[in-house]
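Shown next, in structure tokens, is the structure this report addresses.
The complex appears here without one of its protein chains, the remainder shown in place.
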Amino acid sequence: MKKNVLLFLLVALFALTAFVLVGCGDEPEPQPGPGPEVEVKRDVKVANAGLSVVLEAGKSVYVTALGQADFAYMQTIVNDAIEGSEITVTVDNQLKAADLNAGDVVISVLGYTSKGISGDITQTSEIARAKALAEKEGIILILCQLSGKERRGESSDPIISEAVKGADYVFIYDADDSKGADYDKKYSTEWCKGFDKLYLFSDEYDIKDYIEVLLGAN
Amino acid sequence: MKFMNDKKIRLIVTTCILTLVLIIGVITSVNFLKFRNYNTEFVVREDVVGKIYKFSEFSKHLKGDVADSNIYEIQGTDNTVAIVKKDKLANYNKIDNIKGLSVCGVDGSSQYDAAKDVFTSNINVLATANDVYENVKSGTYEVGILSYKEAITLINNDQNENVDISDAIVEKVPSLLLIGGTHPNEPSGQLAATVVLENAKVKRGILYVITELNRSAYSYSQPQEGTTWYYHLKTKNGNTRTFKYGSRATNTVDQWPTPDVYTHSSGQQLSSSEVRNINRAYPGNEEGTYTEQIAWVVTNFVNQKDVTMVIDLHEASPEYLTINQCVYHQDAADIWSQMKINGFRYYNPEADKTQKLNMPADQSPLNMHGLTHREVGDYTNAYVFLFETSNASQGKIRGAFTEDLIKYSAPDKFYEALVKYDEEHDTSNIYGAPVEISERVARHVLSFESVITGFNKIKTTRVVTQTGRDNVGDGGVYVGEMILEEGTVPSYYDLIKYGVGNYLLDID
Partner (left out) sequence: MRVYYEFLFVFYLIFTIIIALFILWNIFKTKKITNIIIGSIALMMFLIRIFMIR
């Protein structure tokens, strides 16, 4: 009896070890995505970017954040872009799609920060907000990622991937040094595949000139 | 052991073991006490550092205690100051007390221009700074208006010591408090503050430097961490500078007991050991725990001196989320934006171009209490920033703890393996790859300069009232920029290329 029990335990141990080894095997090496169908636009001078004014008379401009990172900096860039013009901007870090009308322009900064998340603001709610803004009909959605690789990852990517689905323009900081927002080419080969309004900037402040043109503030 | 049944033998064995352990205990204790009482030396340039304040001047119970550290003051050479006779210093210590007195200044000087709207009587113009000094000394005039550099030179050259600089603020210039040594297990903070203390010169404004904020935490090392106690850096002349690697928290010899739950004055609750973490003790309390008394020094000093900007330098383990970045108080948001636009730039002679250091930031969460970027920002008029760099010696993944690990002068095989793993598998186990100490110090020093750059872009005029922040009123008015003397603070590139030791002065 004792021998049978021992034998059973030995077989069970062997089976468990085999199960663990198989289950914890290396994941397959990530394959690089397909090459971009459109050329990556990096540091294109605003005059050559083919932009036109998107803000119509009587429509509103909003600045918001999806993920809550870099919100103050985004406001500074937009304020500098409209300086001297008569355009006014509504700032709302929790802007809801339901509050928007067709023709409104929404400029949102992308990137998750845990320090911006508190109370009712959670990663889930930010993803939901990104989805709603992307699906809102008729608005002009301009997305900006002002920080590099540090604002990507498990927390930021679900928000970004939802938001870009409905974007009209995507401006991201990427100095082509493997630390930029597109360090893994996800923007250029996956999220914005076939989308020709993705622009990369070595200096994120240059986004100001693009916003200036899009809002007709120049 | 049968021989232990014999009383005599047992006594001899017991005495021998006890004596041996006692000898080891005494040697250990002597080492502990040596470390506790070791005073890290900082070079104070007498021609640059005008004043040294003690912590106890701002938190009375610290007087003579281990935590009674120093705040070094570097005045801008062009700052406008008032000189008075030494026996009048106590009475002539406020601008309201000297506004109506007879005053003289140097004809055509910028200091005369700065002062002329302040004094109710006409400023009598004299030809030279020496004339001003002699006239005050002789009593012809009660107040003399000079630049700080002129005043201190004349005072130091005078054997009679009859005249001194008044505390009255004639021209309110911007000031900056640079804090290093908040956490003694975060070496680059202290080293960056030391580099600034031993190299920076100020043209306009006032720079205050703290190199050891929590000296109690420097008096011991964290139990069970097995850290080395000292680390050494070679200066450019080959001499050795010794620094301490202490603990994150105040010594339990200075503050005890540790409660199970630490309740901050805001009501926020944290785990027990945080009661001795100074960066959870702000705004501090002069009658509170030892750590709160030390934290109170900063809040009280900033309020008394009406400091404009505060920078707190830190490090974190490479696996910590908030790494290689800044956290700023919400009132400093526009300064931060200007720092992003115009700051963090350094010239790279190898590439022959100006490059930009990537520095992300978070705004200080409103519900995270006890930290500099929250409480000092809320309880004072200062614009507060905190910077973090990556420190392998704080991490849990590290291998053996050596001096090389503190300085990261040799790679740690476990961290290197994890960084490589992250690159290959696109994971985020490490948020900031560990780098050599010079690079961490370089980041902090560049951040310090960038705060001034950001401030100068927009905050050249600020009006504050007694009760509020930045409300238009008749409170203190800051006019103009803070200007460092060019070339005195080592650049980001030079600190990395030549090493931080190259910018530490030799101890005499």
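Note that the chains take the letters A and B in the order they are written out, and that residue 1 is the start of every chain.
By definition in this document, a contact is a pair of C-beta atoms (placed from the backbone, for glycine too) under 8 Å apart; a residue touches a chain by one contact, two chains touch by 3 or more.
Computed from a predicted model, the values in this text were never measured in an experiment.
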| Chains in view that touch the one left out, judged over the entire complex | B
| remark: In the whole complex, of B:288, B:411 or B:480, the residue touching the missing chain would be B:288
| Residue among B:238, B:257 or B:487 that touches the chain left out of view | B:257
| note | Checked against the full complex, the residue among B:14, B:91 or B:263 that touches the missing chain is B:14
| note | Note that subunit B touches the absent chain at residues 1, 4-5, 10-11, 13-14, 17-18, 20-22, 24-25, 28-29, 32-33, 36, 220, 251, 253, 256-257, 287-289
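The working rule: only the chains that are shown with their structure count from here on.
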| query | When the C-alpha atoms of subunit A and subunit B are each averaged to a single point, how far apart are the two points in Å? | reply | 37
| field | subunit A partner contacts - residues on subunit B that touch it in the complex | value | 321-322, 324-325, 327, 330, 333-334, 336-338, 340-341, 356, 358, 360-368, 425-426, 428, 431
| remark: As the complex stands, subunit A meets subunit B at residues 27, 30, 69-73, 75-77, 113-116, 118, 146-148, 150-151, 153-154, 179, 184, 203-205
